[in-house]
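Here the structure comes first, spelled out in C-alpha cells, and everything after it is commentary.
One chain of protein is taken out of this complex; the other chains stay put.
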Amino acid sequence: MDHRGTEFASIVKESLEGMRKIVQTRGLIAMYPASGSGAWEAAIVNTLSTGDRVLMFETGHFSRLWRQVAERFGIRVDYLPGTWRTGAVTADIEAKLSDDKNYEYKAVMVVHNETSTGTTSKIFEIRRMMNRLGHPALLMVDSVSSLGSIEYRHDEWEVDVMIASSQKGLMLPPGLAFNAISEKAMAANKAAKLPRSYWDWQELLELSRNGFFPYTPSINLIFGLREAVQMLLEEGLPNVFSRHQRHGNATRAAVRAWDLELVCEDPTEYSNTVTAVFAPAGHSADALRATILDNFDMSLGAGLSKLANQVFRIGHLGHFNDLMLAGTLAGVEMGLRLSGIPHSEGGIMAALDSLAPKSKPVVVRV
Amino acid sequence: MDHRGTEFASIVKESLEGMRKIVQTRGLIAMYPASGSGAWEAAIVNTLSTGDRVLMFETGHFSRLWRQVAERFGIRVDYLPGTWRTGAVTADIEAKLSDDKNYEYKAVMVVHNETSTGTTSKIFEIRRMMNRLGHPALLMVDSVSSLGSIEYRHDEWEVDVMIASSQKGLMLPPGLAFNAISEKAMAANKAAKLPRSYWDWQELLELSRNGFFPYTPSINLIFGLREAVQMLLEEGLPNVFSRHQRHGNATRAAVRAWDLELVCEDPTEYSNTVTAVFAPAGHSADALRATILDNFDMSLGAGLSKLANQVFRIGHLGHFNDLMLAGTLAGVEMGLRLSGIPHSEGGIMAALDSLAPKSKPVVVRV
Amino acid sequence: MDHRGTEFASIVKESLEGMRKIVQTRGLIAMYPASGSGAWEAAIVNTLSTGDRVLMFETGHFSRLWRQVAERFGIRVDYLPGTWRTGAVTADIEAKLSDDKNYEYKAVMVVHNETSTGTTSKIFEIRRMMNRLGHPALLMVDSVSSLGSIEYRHDEWEVDVMIASSQKGLMLPPGLAFNAISEKAMAANKAAKLPRSYWDWQELLELSRNGFFPYTPSINLIFGLREAVQMLLEEGLPNVFSRHQRHGNATRAAVRAWDLELVCEDPTEYSNTVTAVFAPAGHSADALRATILDNFDMSLGAGLSKLANQVFRIGHLGHFNDLMLAGTLAGVEMGLRLSGIPHSEGGIMAALDSLAPKSKPVVVRV
Partner (left out) sequence: MDHRGTEFASIVKESLEGMRKIVQTRGLIAMYPASGSGAWEAAIVNTLSTGDRVLMFETGHFSRLWRQVAERFGIRVDYLPGTWRTGAVTADIEAKLSDDKNYEYKAVMVVHNETSTGTTSKIFEIRRMMNRLGHPALLMVDSVSSLGSIEYRHDEWEVDVMIASSQKGLMLPPGLAFNAISEKAMAANKAAKLPRSYWDWQELLELSRNGFFPYTPSINLIFGLREAVQMLLEEGLPNVFSRHQRHGNATRAAVRAWDLELVCEDPTEYSNTVTAVFAPAGHSADALRATILDNFDMSLGAGLSKLANQVFRIGHLGHFNDLMLAGTLAGVEMGLRLSGIPHSEGGIMAALDSLAPKSKPVVVRV
C-alpha cells in the first residue's frame, strides 16, 4: 500500500481519531515510528530549552531513565527522591512548586504507572495541586503502561504532554510512539529552543492531520492500531478498566495468600497492569524467574536496577482474561514451590475467590 | 504452488515419511482431503463387502457412529454392548471370536481413545488375544483422538487399518484424514467388493508414493502437516506422551478433589487427551458449560447422545502446556462455583500438587 | 472455535446463503470437507443405483475421470465421443435421448468448463433440448472450474446436481466440495440405492440447515468461504464474469498473434478461465513449460492424457487482474522465444490491444 495515497491517509485519520478517544482528548496526537523512549525525548525537545529546570519524582526505574533523557539534553532536573514503593508524592512536589516563586520549573514530569514497581501515581491530584498553586509548569505524564488499561483522562486532567506506545495496553507489537499535546504545550513548542527534526511536532502534526507523514510511517502497525482501538472501544473503556481492576485485585489476593510482600505500599496506588512482588529475604527472585521459565515457559518481569534480583513482576495487561491470569498465577505458585521459596500455599485459590466470589448469586439454567 | 509439480511432491513425501514415524509403521499411509469420518468409511469400503460380518465394541458415541457407517454399507455388525464407562472389554470380544469357528468375522473394529467418555482401549491386549485364538479378522482401530498424544504402535500392535485425522494430536485444522494400512489389509482390499472411488486405496497409494494425488490435495494442510510432524518429533514422542500423561493425571486429581465422578471407571483405561466428568445428579452439565462459556469464554465438550447434559468433557490434547491446563481447571472450578453445583473446593490445588509435587527436590540457582 | 457452538453455526449459515447467490439457486447446497472429486462421487451415489444408465459427453480429461467414478459404482455410462476441441455437442446428446423411449437414461452428466481443453459447454442449450424432448433424466453439471468465474445459473438452467469446489473461482485453498441440488434430485435421492454415508445428503442437509455437520467440518475454509463469497458479491457477479471475459479475450488475442493454435475450435465455446494451446507440431509443450518454470518461476498447466506434451494451458481465473495476465503472457512469450519454438512475436502487444483498445476515448485529468 502506498503511504502517500488516499486510502492509507484515511486509515491514518481513522486511527488517530480512535486514539483520541482512548486518550480522552480533543487535542492533538503525534504518532512516531519509534519506541516509547522516543516519545519521552519528543516531549522534551518539543517543549524545553537547554538549561531549563524541571521537576521529576523518583517513582522507580522508568522515572530514572526519563530523567536521564532530560539531562542528556541539558535540562536541569530536580529529582525528588522516592522509595520506589509509592507513586509520586503530591506533597513533595507541592513543596517544591510552592518555593518556586519565579516559576523556574518549566515542567513537572511524572510516570503515571511505574512498571518497575507496580504503582500508579495520582495524576489528577497533582494537577489540582498545580492549579491551586497557579504554577504554570507543563504537566508531562508517561502513560506507556497505563494507556488503554488504567483510566487516563488527558483533557479532564489537563495533562500537557502524554507519552505512550503501541506495545502495552494497545496490544500491538512495539514500534509506534505517541505524544498527546495540549494547547499550552503547543505554545511552549514555539518557544522551545532544543534542536529537533525527527521528533518535531510542527511538520508531523500538520501532515498527519491529512493522514500523511514527513517520513515513511509504520504502515503495518497503523493498520493494527485501527483494529486495536476498535477492540478497546467495542469492549468499552470502563469495561476495559474494570477488567484490569479485577485482575489486579485477584493477583494481589494471590500474593497476600502466599504471604509475600507487594512492592507498592499504598493500596490507593496499586497498579492494575503490573504487580511487583518481593522474594523473601535471602531468596533470589531471578532464580525463581529462571525456574518458572524453565519449567513452565513463562517469562516474568525482572526486578530492575535497585530492585534487581529482589523482585519479580507479574504483568496483567492488554489482551488478557481470567483464565490466562489463573494460568499465570498457577505458574508462579508452582515456581515458588519448585524453587523452595518459603510461602503459604493457595494463592491461586485466593485469586479464584477474588475472581468468582462465593457469595455471588448462583446462576442455574436448565 | 502447483500440486502436480516436483516441489510439492517432495513435501508430500516428506510429510508421509514423518507420519510413518508418528504412526510407528513402515507400511502404507493413505491421506485424504476429508474429515476423520471419511477415513472410517475408507477403512470399510476398502476391505469389506456387503453382507460381511464384523465385531465392534460399544465404547461410546464415536463407536456408535462408526457402526452406523458400517451398517450403511450393508455390513452386519455385531455390536458388543458396553457401559460407556470402560474401554473395549477384551474378554467379551474373545468370547465372540472363540465361538466364530468359521471365521465369519472379517474385522474387529475398536475405537482406541473414545472421546465421548475419556477411555482408552487396550489395543495391544486385543491383538494378543486375537493372535492367541489365531483368528484371521482384520483389526481396525480409530485413533483419531489418540494419535500423536497417546502411545500408538501400528506395526508392533499389528493393527491392520488405522483411522486418524489432522485436527487433534496433529494440531492442524480439520481437513486431512488418514488410513495406515497393513499388508494383510492390502490383501483384503483386493477381494473387497464394495464400490469405491474417492476412498480407493490402490490409485491413491500408487500416486502418493511419488508425492502425487488422484485429485486436488489439501495443499495448505499438507504444508502444515510437515511442520506438525516435525514439532512432535523434535519434542520426541516419549516426551509428548508423558506430557499428556502428566496433564491427564493432574486433571483427574482436580476432578477427585472436587468430589466429582469420572466417566471412566478403570484407572488403567483413563484417557490422557480428554477427561469426561459427571455433573452431580440433578445438575445440568450443559448449564455448567454455558456458565463457563459466558463467564470465561471457554468451551468445554458436551455430553454426547446418552450422556447428554450429564457429562462435561475437558480436553487436554495437542499443543498444550501446564499453565493452559491450570487456566482450564481454574475455569472449571469457578464455573462449578458460579453454577451452584455442589463440590469440594481446591481441584486446582490438587492439579498443582500433581504437576509440581511438593516432594520434588528444590532447585535453587543464585 | 467450537464447531458445535452457535457462533460457528451462524458463520456456516451465512456462508451457505452466500453460496446460493453465487450458484444462483434458492435450493439446497451440500458442503463437504473434500476435493471436488468427492462432489462427483456424491452426485452419483446420492441419485443413482447400480446398473443405472447415464449419458456423458467426452469433453476431455475431466469428463473421462468423472466417467471412471461412475463406472466404479456400477453405473452404465454411454460415453458420447468428443474431439476434445469442443464442448458437449447438444445434437449428439439429443439423438441419444430421442432414441431412449423408455427413459432408461437416469442422468445426463456434463462438464461445464473442461479445464483440460479450455472449452465451455452450453448447459442451458442442453437443458432446453431435454425439456423439448420431455426427457426426465437428471442434468448433472461439473462447474468446478466455472463457478464464480463464468456465468452459471443453477435454477434458471434447471440443473439437478451441480459439482463445485473451493480452489478455483472461489479463490480458496482446496478442501471444500459442493453439490447444489434440485428438488427433482432430492426425489431421486430417496430412490437411489447406492450405499453411502460420508456423501449422504439427508443428514448433511438436515444438520447444515442449522449450521452444523455430521462430522468435523473444515472450519478454516468455511471462514474463508464467507470472505470469498463476500468479495465476489461486492465486485458483483456480472463484473466478475466480464473481468474473466476480458482476460479470456486478451489471452486468445495473444495466442492468435503468436500464430499458435487454440485447442477449442468453437469461438462460442471459448473458456474464460483457462486457455489450452497447442505447441507447434514437433515441439514439446512440456519442454516449453519446463523452460518457463526454470526461467520465470511460472507453472503452466500440462496437457492431460491424450493431449500430453502437445498442449500447455494458461489459467486466468479467480483473483486475477490485467497486470497479472500481462505478466503471465509475457512469461509465455519469453518462454516460446527461449525454447526456440516457432512463433510470431507480439502476443503480449495483442493482449494489450485487447485490454486497452486504442480506440478507447482518451481520458485526461490535469
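First chain written, first letter: the chains are A, B and C, and each begins at residue 1.
To be clear about the criterion, a contact is a pair of C-beta atoms (placed from the backbone, for glycine too) under 8 Å apart; a residue touches a chain by one contact, two chains touch by 3 or more.
Just so it is clear, the structure is predicted and the values come from calculations on it, not from any experiment.
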Item to check | Chains shown that the absent chain touches, full complex | outcome: A, C
Item to check | Hidden-chain contact residue, picked from the options A:Glu14, A:Asp78 or A:Asp200 | outcome: A:Asp200
Checklist outcome for this item: The listed residue (A:Met19, A:Leu55 or A:Val69) that touches the chain absent from the view is A:Val69
Checklist entry - Which parts of subunit C are in contact with the chain that was left out? => result 283-284, 286-287, 290-291, 295-298, 321-328, 330-331, 333-334, 337-340, 345-346, 348-349, 352, 355-356, 358, 360, 362-366
Checklist outcome for this item: Residue positions on subunit A contacting the omitted chain are 2-5, 32-38, 41, 50, 68-69, 72-74, 165, 167, 173-175, 194-198, 200, 214-221, 293, 299, 302
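By definition in this document, only the chains that are shown with their structure count from here on.
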Next on the checklist: Could you classify the subunit A-subunit B contact as same or different, where same means more than half of all interface residue numbers appear on both copies?
Outcome noted: same
Checklist entry - Quick one: how far do you have to rotate subunit A to sit on subunit C, C-alpha fit, nearest 5 degrees? => result 180
Checklist entry - Measuring from the mean C-alpha position of subunit B to the mean C-alpha position of subunit C, what distance in angstrom results? => result 37
Item to check | Intercentroid distance (Cα basis), subunit C paired with subunit A, Å | outcome: 57
Item to check | Inter-chain centre distance, subunit A versus subunit B - centres from mean C-alpha coordinates, in Å | outcome: 47
